[in-house]
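One protein chain omitted, others in place.
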Amino acid sequence: MSLNRLQTHTGTTLDFTFNGKAYQGIAGDTLASALLANGVNVVGRSFKFARPRGIFGHGAEEPNGIIQLGSGAGTVPNLKATQVELYQDLEASSVNGWPSVNYDVMGIIGAFGRLMPPGFYYKTFMYPKKLWMTYERFIRKAAGLGATPVEADPDSYDKLNQHCDVLVVGAGPAGLVAAREAARTGARVIVADEQSEFGGSLLASKQAIDGLQATNWVASLVAELRACNNVQLLPRSTVFGYYDHNFLTILERRTDHLGLTAAQGVRQRMHRVRAAQVVLATGAFERPLVFAHNDIPGVMLASSVSTYVNRYGVAPGNKLVVFTTNDNAYQTALDWHETGRDVVAVIDTRSNPSGDIVAAVKAKGISVIAGHGLIEAQGNQRVKRALIAPINALGTEVTGPVRRLDCDLIACSGGWSPAIHLSSHTGAKPVWDESIVGFRPGESKQQERSAGACRGTFDLIGCLAEGATAGAEAAKMSGYGEGIPQFPCSAVEEFVEQPQQALFLVPHIKSISRAPSQFVDFQLDVSASGIELAVREGFESVEHVKRYTALGFGTDQGKLGNINGMAILANALDQTIAETGTTIFRPSYTPTTFGAIAGRDVTNLFDPERYTAMHRWHVEQGAEFEDVGQWKRPWYFPQNNETMQESVNREGLAVRNTVGILDASTLGKIDIQGPDAAEFITRMYTNSYLKLAPGKCRYGVMLKEDGMIFDDGVCACLGENHYLMFTTTGGAAGVLAWLELWQQTEWPDLQVYFTSVTDHWTTATVTGPNARKVIAKVCSDIELSNEAFSFMDWRDGTVAGVKARIFRISFTGELSYEVNVPAHYGRHVWEALMAAGEEFNITPYGTETMHVLRAEKGFIIVGQDTDGSMTPADMNMDWVVGKNKTFSFVGKRSLYRSDSVRENRKQLVGLKTLQGSDVLPEGAQVVFDAKQKIPMSMQGHVTSSYFSASLGHSIALAVVKGGHSRLGLIVHCPLADGRIIAAEIVSSVFYDPKGERHHV
Amino acid sequence: MSKSIKLESPLHYFHAALNRKPEPVKSPAGALFNDEAEYGLVVKEATLSAHLNLRGDGSNAHFCSEVTEALGLMVPLTPGTYQRNGNTSIYWLGPSEWLLVEIGGDAEELETRLRKTLTGHISIVDISGGQTCINLRGPGVATVLKKSSIYDFEAWDNATSALGRAVQTNFAKASAIISNKSDGSYDLVIRRSFADYVAQWLLDAGEEFGCRIEAEKE
Amino acid sequence: MLLIHCPHCQEYRDEEEFSYGGEAHIVRPLEPEALSDEEWGDYLFFRTNSRGIHHEMWYHLVGCRRYFNATRNTVTYEILETYKTGTQPTITGANL
Partner (left out) sequence: MKKYSAFSLFKNALSYHENWQKVWRSPTPKKDYDVIVVGGGGHGLATAYYLAKVHGITNIAVIEKGYLGGGNTARNTTIIRSNYLWDEASQLYDLSLKLWEGLSQELNYNVMFSQRGVLNLGHNLQDMRDIERRVNANRLNGIDGEVVSPERIKEIAPLINISRNSRYPILGASWQPRGGTARHDAVAWGYARGADALGVDLIQQTEVTGIRRKDGAVVGVETTHGFIGARKVACVTAGNSSVVAAMAGVRLPVESRPLQALVSEPVKPCLDTVVMSNAVHGYISQSDKGDLVIGAGVDSYNGYGQRGSFHVVEHTIQAICELFPAFSRVRMNRQWGGIVDTCPDACPIISKTSVKGLYFNCGWGTGGFKATPGSGYVFADTVANDHPHPLAAAFNIDRFNTGALIDEHGAAGVAH
């Protein structure tokens, strides 16, 4: 049996190690309770001064017991020992302390603590300037608590989207009765609680409710709720964020209590809850008292001491001193007395504590020392004694001699702070209430209400009554029940509490700046003197002080320290707390695993991979793929260990010399129908479609209203009032939304409907001098002659037995047929075309070759040759702008703004390197004078650049200032490797400038 | 068209090829479901059906009666509903937009029939190649829907008229038209290019229950 | 995470189904060519960007594919009403 384990508490023994040393705990323990049971005093070192620290609390508020769980890929940094459920073979270690937490060499720094007041780093390390990065390296070395794993997470996480009528947050007394009332009405109810068991404070309570012991009362109520199929119970589930429109996020830990990593299923699950109504029953945190050296291991919260005794059967010490400002902590003296261990005294700051519980404590023979403060704890790695002294009624000064009390445990209580965190997330401004010496939740715009201790109601009867009302009301507001509690009020016997004293800083015989450190925020070593110093330096705003001192910035988010800190600040500023301001909490309530927030949308499911119908064929052929938006497009088809350039040369020559085939299915396709279709399309494109006849296609450019090119593609007239618009691959969704925007919001009078058919059609582009011969082999019902089926025509027919639509449009400059079939037939038709082309050595080619071929022709790619700042004129495409169109098409007016008509705009040209083997890098900058000094006057940049196998030299497209009037000029591209490549400005059309080849 | 033509539905490569064996049920979540069910999630693709997008003015009585005349089905005018007759369903997609699905149907025949009857400003578009209909059944379906979509499908169960509901919404990072069926299963219409992703997602989401993907005609 | 009532679907639906469409009720000038650069620039780029009541367009992208308008408080994020394109809001900064 461990040192501090009470005989009465038994259970399955669990082995674990802490800092390499083996210990035993009992099933149901947290790591903290097990460490305390084993008498482990020091669990960590503080962040700044490396002071030894022990377990202080018992839940989410714990500032000191920060541990690293496990090792290897599954290790988890920064868990709070109070929230880690013990499992067999658990391994944990302290996050700081070298060589060990007990003998930390950094502890020496603590001795120089006075040289490190808040903000000291702002005031030094500045000189000499060049040494700062060296200083910083040392500062950074001291950073951090635990260590992140270095391998990928072996666990997975998922999410559930939940909807409910009433979400009850917290399953303490108020939450449980709220859930019961709501459940009764038939409303969909979710109850979430961060602990492994429901019951909240009742789990450590010895009170009786309705004649049952508290834990039994909880068990029966939970059983009742579990039997309701309209109720979902989520233990080990922390509501960590409250967002707009009643959206709340819950982290459910599904396997953390079983082992470091999940043996099966997901480790954690995030519930994304949209609740019609929310009941917040999140309880309260006990507030520590701020006295000198209140951080020595052995100083704890009174309620934590009681919890360890009553719930875990652990008495974390032998000789207890209780230090309190209120009645509540007297219960701890009673609980401790029950264990048979020594209660040295109860130190009460109130001058004349009276009332039932005080009497009950005195009746046990326990000494109550009233009107005193515990002004300082002494000891090194464990409390050895307490210094107490009489203090004045206001609690501002020591008024008499100091006495020593030998003890090894100090249980302190400065009252209770409602856990208003979630309420605060909603933007509700907390309200200071003197009567409870704490902030109550403010009013918010969300559909929520607080009940019980988080609303400042600390007596059990009050909590139960508020919970019941809140549950019934919430149900009614979501449409269920009458809004009046239906279950009878629970009968509870409890002491009537006497008023507490508001005391946020216990006076010392020395002034704040000279007394031993009186810690306010343990994790970040923020002391009362630090807050006072910040004020002395002129930081008046609470936000400034928090930022200057780091108060509340730890992983406990100031759950213990914020109120004391604010009160000390208020006092230093000679203001009330209400005047000083409020404390705003932000998500997460407690730290939340990134992996759980990411959910399943990682690795292969991070983003959809969109495939065409021929994707498997491409994979089988060993294609390399390019990501274009979400699509996977074949980039090139390497054969026999070819390099990419070799593949592209081969593919390109095949198209120029015989025939190639491209999967063009990813192009966006929009079906447009309606009597005003032509008019509408004409307003959207720069050119006119009013006279486009059925069977014909036309290339168009679309502008944003600012006049800049936004998308381009071919539009075909399929029949009367019926068109098919092609968009770029990346632009498909955007163009459809763009058309809908204009039709629905600007021109609803135009009768036209748009439907995406991108996925319906699979497109195989057969291109090259032999294209017609290939098509002829698989298509007999279309007259394929140039006269009957000309360039920019389309025809319906049958290809390889499948009804198909063929477009004679060309992005390569060669004779081209774009064969479209419904996607189910895609692979069949593709394979038929491959078979038909075999005798012509038909060559599949990818996007890279497509880019080369179109660049040889000077065809632009929107998004590569344009960047959102290019007009059609800049692209030398004035021919596509219908200047005489009656309607002012979208973007037209912007083409006449002063900057759009400016001379010297960047214009699309070709660049031909003087050394034909030099391929300019895409993105190279163009200068006119290569000899100028930096900063150079840049005149443009290369947008597309390739080696053209068919031309035998490199080609490039570039946008150059005034380029259209600079043909023949030699320009220079200074590269990163020091080379300067000279090139001549030429026409952007390199291949077949007269455009004869696609007309054959 | 010739019988030798090889058709590939969007989930062609998943049929029977990638079935996951169900894991032995250990977790508390698994215990919620019928231990005898071999698979908690069965995904069945209704391959190669007719899908038409229909546009028109729902507030025009002529239009509605013409559709009924052509199909023997009422145009659903209530948002979030669908009408079914045998293998043919019409889903409300928007105030002037419907999806018409005929399981195993011939899109061309269907379009011709509609075009013969419908007058005025309408649009009919064959999108059969662009999407597919999959049915999800099994005790794990409700949870899989919660994993995949933000829509509140439980609200359908609670509604007075539980049947005939349909919604177009997000499904993981793709989208789907999801509808309920009288046997407690759900139909999903998904886009072809996202089908691989959706299948991978379903196999993953259904893993805790055991998941298989099968085809109607297999 | 906003919850938006789509006036066409007649349901509250999650923000993730929608895309934001910017300030509502900006009408395209009938004769753009008649405008000065300043007037055209104002139409293109200048917005009220109100703090408080804001009328704005939303597109039910993964839903009914309809644009509609919402009156939203840009400070509290409360959506006070949604209404169909082509109709006028009942709640405005002036009448609130």
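Read from first to last, the chains carry the letters A, B and C; within each, the first residue is number 1.
Note that in this section a contact is a pair of C-beta atoms (placed from the backbone, for glycine too) under 8 Å apart; a residue touches a chain by one contact, two chains touch by 3 or more.
For clarity, every value in this text was computed on a predicted model and none was experimentally measured.
Novice: Thinking of the complex as a whole, which visible chains are touched by the chain that is not shown?
Specialist: Across the whole assembly, the hidden chain touches A, C.
Novice: Looking at A:Asn78, A:Thr399, A:Gln447 or A:Thr582, which residue reaches the missing chain?
Specialist: Answer from the full complex: A:Asn78 touches the omitted chain.
Novice: Looking at A:Ala27, A:Val105 or A:Met126, which makes contact with the chain not pictured?
Specialist: A:Met126
Novice: Where the complex has a chain not shown, which of A:Val361, A:Val437, A:Ile775 or A:Ala924 is the residue touching it?
Specialist: Considering the complete complex, A:Ala924 is the one touching the chain left out.
Novice: Applying the definition given at the start, please give the residues of chain A touching the unseen chain.
Specialist: Contact residues on chain A toward the absent chain are 47, 74-78, 114-115, 117, 120-127, 129, 132-133, 136, 139-141, 143-153, 155, 157, 241, 243-244, 247, 249, 272, 427, 513-514, 529, 533, 536-541, 543-544, 547-548, 553, 555, 557, 586-588, 591-595, 597-599, 601-604, 606-607, 609, 626-628, 706-707, 863-864, 867-869, 894, 897-900, 902, 921-925, 927, 934-936, 938, 941, 943, 974-976.
Novice: Considering the whole complex, not just the chains shown, which residues of chain C touch the missing one?
Specialist: With respect to the unshown chain, the touching residues of chain C are 1-2, 15-16, 19-20, 22, 37-38, 40-42, 44-51, 54, 56, 72, 74-77.
Here, only the chains that are shown with their structure count from here on.
Novice: In angstrom, rounded to a whole number, how far apart do the mean CA points of chain A and chain B lie?
Specialist: About 32 Å, centre to centre.
Novice: Express in whole angstrom the distance between the two chain centres, defined as the mean CA positions of chain A and chain C.
Specialist: That gives a centre separation of 28 Å.
Novice: Could you say which residues in chain A touch two or more other chains, in rising order?
Specialist: 274
Novice: Could you tell me which residues belong to chain C and also touch two or more other chains?
Specialist: 14, 65-66
Novice: What residues on chain C touch chain B, complex-wise?
Specialist: 8-11, 13-14, 16-17, 62-66
Novice: Please name which positions on chain B make contact with chain A in the complex.
Specialist: 1-2, 4-10, 13, 23, 26-27, 29, 48, 53, 55, 96, 108, 121-131, 143, 146-147, 149-152, 154-155, 158, 172-174, 191-197, 200-201, 204-205, 208
Novice: Spell out the residues on chain C that touch chain A in their complex, using ranges where they run on.
Specialist: Residue positions touching the partner: 1-3, 14, 19, 21, 27-28, 31-33, 35, 37, 40-41, 44, 57, 59, 61, 65-67, 76-78, 85-86.
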